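Only a single protein chain was left out; the remaining protein chains are all shown in position.
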Amino acid sequence: MQTDFLGTSLSTPLVLASGVLGNNKAILERVHDNGCGLPTMKSIGPAPRDGHNNPTVIDLGDGMINAVGLPTPGYQNMEAEWAELEGRNFPVNASIYGGSVDEFVRVAEFVCAKGPDFIELNISCPNSDQHGMIFGVNAESSYAVVSAVKKVIDVPLIAKLTPAAPDIGAIARACEEGGANAICAINTAGPGMVIDIEARMPVLAFKKGGLSGPMIKPIAVRCVYDIYRSVSIPIIGLGGITTGADAVEIIMAGASLVGVGTAVRYRGITVFNQINKELSTWLANHNTTLDEIRGAAHPDLETAHRRGK
Amino acid sequence: MQTDFLGTSLSTPLVLASGVLGNNKAILERVHDNGCGLPTMKSIGPAPRDGHNNPTVIDLGDGMINAVGLPTPGYQNMEAEWAELEGRNFPVNASIYGGSVDEFVRVAEFVCAKGPDFIELNISCPNSDQHGMIFGVNAESSYAVVSAVKKVIDVPLIAKLTPAAPDIGAIARACEEGGANAICAINTAGPGMVIDIEARMPVLAFKKGGLSGPMIKPIAVRCVYDIYRSVSIPIIGLGGITTGADAVEIIMAGASLVGVGTAVRYRGITVFNQINKELSTWLANHNTTLDEIRGAAHPDLETAHRRGK
Amino acid sequence: MITDQKPVMVKVAAKQVHSPTFASLYIDFSIDFKPGQFIMVWIPGVDEKPYTISHHTPDRFAVTIEAKGRFSKKAVALEQGDTIGIRGPFGNGFTITPKTQIGIVAGGCGMAPLAPLVDRLEAEKNSEILFIHGARSRQFILYPDRFSTLRQICTDDGSQGHKGFVTDILEQEIRTRKEAGMPGLDLVYTCGPEIMMHRVFHICEENQIPCQVSLERYMRCGFGVCGACVCGKQVVCKDGPVFGSQTLRTMEDFNTTALLKSGQPVALDQYASWRCQ
Partner (left out) sequence: MITDQKPVMVKVAAKQVHSPTFASLYIDFSIDFKPGQFIMVWIPGVDEKPYTISHHTPDRFAVTIEAKGRFSKKAVALEQGDTIGIRGPFGNGFTITPKTQIGIVAGGCGMAPLAPLVDRLEAEKNSEILFIHGARSRQFILYPDRFSTLRQICTDDGSQGHKGFVTDILEQEIRTRKEAGMPGLDLVYTCGPEIMMHRVFHICEENQIPCQVSLERYMRCGFGVCGACVCGKQVVCKDGPVFGSQTLRTMEDFNTTALLKSGQPVALDQYASWRCQ
């Protein structure tokens, strides 16, 4: 299921969600070898950060809640990883974040020079008091950060959005106008909180956390549906995608690529190959193609709009 | 588990969520007889409205998605129901909505004269293009509608909030300042969308719908937790509450009363008695009381703050 | 397979046209089922409405639909190979207890839920069935060759059987049996226009015969949450659609009131959408 994405040829339309596994080159490669067309690195931030204390990631059975807290070695402390990645034979999406437009620009420029195939701006992470969230819920600030970063990088720019935005279509449009080459949606939903009634306190050390996995899939599908109607750049759709049928669903909502994160909990690292197989079987059984079903849930839109991605 | 709420004595701390079953007096009474201390009527609007075509309500296994679309006979067309309710021996919470502050005021004034025990302002329903949502995501408009309604009614006012608000604590505070006597949280989350991949279209006729039930419980708990920290009026906590343990959890987040809606799907109308029993067993086993556990997940807050509700 | 959550998409395997307005749609799908239960039928892009299962085998079932309004007209116009969504089955279904003398009183396509019940009673061979079926005219008599039990037919126009009401026959049968010292009816199942079912219920009450009727109200969820279908304190989709004499006695809204889509309670004749006849 070889797929072209912004000029790069991907072995499959599946993307590894940022923050899931992608902590070193070896694991990114393993994920790729298991059927992920585009592995995404864990979000890289402006300064070293430990993230929150545990518990940080809890399975809820039908999804997870997490407040890892954007741990990062800091963009300047990753020479070894970049060196390893240099000889890679697979594409890499570098996710980055910052606490201000300046920080985003500084990190992006530095990271871009290290040769990732794409740069993804995490303007949507809800897990830190100081970082990220402010951009993704507001169209002006989303435009500001995207357009500023766009000037300093020469690889395609992906803007990763939060479902907390009151009008995610408008945010996506602002990102497109700012120069984003693709939209990635969604980051975790909520935030939520799980209180342990015996301990009488929130389970997560950070108290609140983002929701992911099957329980947020309807939100992800709605967001991709909205974004598809308001931009003409391609969308990486993710949030609860666990099976080939889920992939078909979010592609029909308008996704060009499909991200997978939490499903690794439920089906292991081989989840990528499993989804690819289910997806191609479905397409074969229905005598159709990815291009044909993309945006199929929007019969009112021009075929041109659907095929453009 | 007799509970005092804003001067009214309720047989139990459980509330029937608006829009669930409460379409006539007989069913409100049945719900009450089954252990619900405060049944809420389906939201009453300014003009007759059929709501959306089906499918409008779909079970997702771990919750539901719905876009009923605020059907209402219109506040002026409910004489028979008010007449029946007059001789009731249980308290009633009348939920109302409007498309403007004026409409809210008109409906509230009229409904108040019919003698409900409480009036709940649904400033949070996401299912209509024209109604409601605009108030609940914005502090100023929430204040405006609450304070305007407050002037024309003489029963306690409950403001029902949406989890879509970027800062639900701030909305709750605006409602408190506007004169709300209690906060009800949360309305449905999302919105979400479920696409049927064989039909290649959204399952709901309205395409998007609000999420309810267990899948949104972490969001409800987080919202109640946030609201509890920003207001001193009592909170009706709801969203996915299905068991006595769930009730304990949202009470520890800060709820004084506990709402139940979607759980009727999973445990039937007797869910109220079931939750009451589980809740009182838990309290007995832990040798504690509702008052003692309320807000227990906020050990940093004054006991005074916790006991005030 | 979970069939009562989001719709399961199935193809119309066969279609049988019974009359200008009645058709049965056959679906090759195994569905767990009890006579009297219903499913929600979704025609994508149109609407979703409840229909009784009118035929059932381990791997095929059918619904029988009268073209009446927008949705049902589209439904009977579906052809073999068309795709629809189904959710269910929902509702309680008929309570089947071993009885000797059983009355079945069907009005119009109120025959639909009763048909699998008759199939079952005939297969079990435990009872003698008094089977009364009314319709507008001869061509609206559903399933003319389906049952081994003889039907007493009534038509509004006298084109077949008795010209008049099913209740005429029911009353007469009860009287005849009594006068002849024959065993009376142990139980009556009925489905048809609500006014007819109400009359059947009262005849049964006068004669101390337990009765089960299948009601119809506007429905949304189908599983007892949204309240659209409430009839007094009964939730028709969940507590019903079949109600027995004991419940019917306390059911003020039976044959008097139904909620419109808006939730407004109106007199039944205004509601106008009850069981097709």
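Per-chain numbering from 1; labels A, B and C assigned in written order.
Just so we're on the same page, contacts are C-beta pairs under 8 Å (C-beta built on N, C-alpha and C of every residue); 3 or more make two chains touch, one makes a residue touch a chain.
All figures in this text were calculated on a predicted structure; none of them were measured in a lab.
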item: Displayed chains contacting the withheld chain; value: A
item: From A:E109, A:D196 or A:E278, residue that would touch the chain that is not displayed; value: A:D196
item: From A:P71, A:G99 or A:P166, residue that would touch the chain that is not displayed; value: A:P71
item: Contact with the hidden chain (one of A:V15, A:V92, A:I250 or A:V264); value: A:V264
item: Contacts of chain A with the absent chain, listed as residue ranges; value: 19-24, 26-27, 29-30, 42, 48-51, 53-61, 64, 66, 68, 71-74, 77-78, 80-81, 194, 196, 198-199, 201, 203, 205, 261-262, 264-265, 268-269
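Simple rule for what comes next: only the chains that are shown with their structure count from here on.
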item: Centre-most chain, if every chain is reduced to its averaged C-alpha atoms; value: B
item: Chain centre separation (chain B, chain C; CA means) in Å; value: 37
item: Distance between chain centroids, defined by C-alpha means - chain A, chain C (Å); value: 51
item: Centroid spacing, where centroids are CA-atom means, of chain A and chain B in whole angstrom; value: 34
item: Contacts with two or more other chains, residues of chain A listed in rising order; value: none
item: In chain C, residues with contacts to at least two other chains; value: none
